[in-house]
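Pasting in a structure now, in structure tokens, and then I'll have a few things to ask.
The complex appears here minus one protein chain, its other protein chains still in place.
Read from first to last, the chains carry the letters A, B and C; within each, the first residue is number 1.
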Amino acid sequence: MKTITLSDAVAMIPAGATLMIGGFMGVGTPEPVVDELVQQQKGDLTVIANDTAAPGIGIGKLITAKLLRRVIVSHIGLNPETQQQMLAGELQVDLVPQGTLAERIRAGGFGLGGILTATGVGTIAAEGKQTVAVGGRDYLLEPALRADFALVHAFIADYLGNLQYALTARNFNPVMAMAAETVVVQAENIVPVGVIAPDHVMTPAPVVDYLVAKG
Amino acid sequence: MKTITLSDAVAMIPAGATLMIGGFMGVGTPEPVVDELVQQQKGDLTVIANDTAAPGIGIGKLITAKLLRRVIVSHIGLNPETQQQMLAGELQVDLVPQGTLAERIRAGGFGLGGILTATGVGTIAAEGKQTVAVGGRDYLLEPALRADFALVHAFIADYLGNLQYALTARNFNPVMAMAAETVVVQAENIVPVGVIAPDHVMTPAPVVDYLVAKG
Amino acid sequence: MNAQTLIAQRIAQELRDGMLVNLGIGIPTLVANFVPKGMHVFFQSENGLIGTGPVADPGMALPWLTDAGGKPVTALPGASTFDSAMSFGLIRGGHLDLTVLGGLQVDQHGRLANWMVPGKMVPGMGGAMDLVAGAKRVIVAMQHTAKGRPKIVRECSLPLTSDRPVDLVVTELAVIGFSEGRATLLETMDGVTVEEVVAATEADLALAPELSQKGGAKPVPESAPTAAVGETV
Partner (left out) sequence: MNAQTLIAQRIAQELRDGMLVNLGIGIPTLVANFVPKGMHVFFQSENGLIGTGPVADPGMALPWLTDAGGKPVTALPGASTFDSAMSFGLIRGGHLDLTVLGGLQVDQHGRLANWMVPGKMVPGMGGAMDLVAGAKRVIVAMQHTAKGRPKIVRECSLPLTSDRPVDLVVTELAVIGFSEGRATLLETMDGVTVEEVVAATEADLALAPELSQKGGAKPVPESAPTAAVGETV
């Protein structure tokens, strides 16, 4: 794990990159990193996330700034700009059931090729998907997802990079921290090694590549 | 969640049942529950667990008492009695790679039909398994595992059934607590509600059916 | 009592002690207000919380503690938090005893459509497909009709949320079950006749032998301004 300035962290990300961004309606999204993506005008991005939040919040800022080419999300209902850009053909929106999205990301980070889920069977979410029967029940084969970068928000990080999340700000962050080539963490609190007890570490240090230093 | 005596908890388990039992070489195995299974001579059992420990320790006691018909495990190397019973045709031993075993149990508890893993491809562990290609790489389709009962060891349980595990005694316990029809927990410490902070709960109360009362 | 309250109160009668329950946005959320006294129910928010409490008092909101709509909530003693993979493991894995969801249409076999109106409203399915596919019991809370047109139909014109039938639909007029693979009228609300329910329903309705009349008050008329609430999840 290396510490890095916010500016340098975002400068690493090339236009056209695929990003996983933690958060659920903006809660648990690394807001300073999102702001810096807008500041540096990183465009043509693909974002994998639970949702596109709302205008002015989290990933909503990337939508408003028209930095996204494609989003893979479970929900866009609270951001009318996402719908407008989708209908205008400016933004590709891939809708994935939320539990399937979480498992596809986890599979990418846990070295699985994919998972079998009954969610979506018999719906338009099954279109183009392989169906596999196990024990007499039909499941969709949902392939793993990975990204170039994971932008993760933590409540506490220690100097080694061990992470702890707070309450509902955990959401997609731990699975995304496993599923990208480069993992960038913005933490509310940075603490000495040992402050987080081993049993309370939610993301172990070795998977974290960069911890954004306080400004 | 209901509290139950050790004796009544084991009395619920019929001969011939399939049990998941937490622990890794005996560490994190609910030892009093195992002792009571021997005491009540519950036989013809199928056990799903990481290993068969060693004679006199954890699941090793069930082996010695010849209560098992079949084990689904990743390792039997430290229990020569398991090998003897296997070679004598008294015990069916299904060997599963440890990571695959953990994921199959998790899949059973998380409502997945199975998972795709590259582990075992090109080995005898692939025999009889369906191979699925995703992104140009071959994976084995490994189906979910479930059990009638999960026998779980926790370090701390609160009055509602929220669980926290300690250090390496966690191992298979949290995934097994999700994957059985009936979940029985033996905890080292039973504490009032609120003693375990929400972020430190490792198994949420609603999945626990029975908490074994202190004797 | 308005239609929403009537529906929420009736659904609350389906709660049992110790249940793990997930409530959708809209009418379903109101069910939490009618938990019978002395009963302990675990409410899950699929963003990663069991033990969701009421909205925080002014000045007490914490940005890291929200419901699935992103609104600040509180946590009750004994609450637990977890990541999204675990949250949906609970939903799909047979651990969620009950989910209550809004509905746009339900077909005569009980199959629900509640996540999109092609060309008009494409919010995404969020957790709805997992909830319907995975929960042990699914109850739909919705007004019986929309702009005078039945919402319990022969065949859904809107995309399905799941091919797994829901267990119960509760409206301001009636309680309809699908345990026999077809729509069965189980109860009419207080002051509502069987004929009124049948007239407001497109699907063929079987009549349960033990058909009873429940609920506390006449429903509000369909044109009440509450009609648009709770239709989506």
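The rule we apply is simple: a residue touches a chain if its C-beta (ideal position, glycine included) is under 8 Å from a C-beta of that chain, and two chains touch if they have at least 3 such contacts.
Nothing here was measured: the structure is a model prediction, and the numbers come from that model.
Undergrad: So there's a chain missing from this view; which of the remaining chains does it actually touch?
TA: Listed by label, the shown chains it touches are A, B.
Undergrad: Which residue numbers on subunit B touch the omitted chain?
TA: 24-28, 50-51, 53-54, 73-78, 83, 86, 93, 95, 97-103, 105-106, 117-125, 155, 165-175, 202
Undergrad: Touching the hidden chain in the full complex, which residues of subunit A are there? Just list them.
TA: Where subunit A meets the chain not shown: residues 1, 106, 108-112, 158-160, 162, 178-179, 193-194, 198-199, 201, 204-207.
Following the convention adopted for this analysis, only the chains that are shown with their structure count from here on.
Undergrad: From the C-alpha centres, identify the chain that is farthest from subunit B.
TA: C
Undergrad: Distance from the CA centroid of subunit A to that of subunit B, rounded to the nearest Å?
TA: 32
Undergrad: Taking the mean of the C-alpha atoms as each chain's centre, how many Å separate subunit A from subunit C?
TA: 29
Undergrad: If you average the CA atoms of subunit B and of subunit C, how many Å lie between those two points?
TA: A distance of 35 Å separates the two centres.
Undergrad: I need the residues of subunit C touching at least two other chains; which ones are they?
TA: If we look for residues of subunit C contacting two or more partner chains, we find 49, 75, 81-82, 85, 88-89, 91-92, 134.
Undergrad: List, in ascending order, every residue of subunit A touching at least 2 other chains.
TA: Correct list: 103, 117-118, 165-167, 170.
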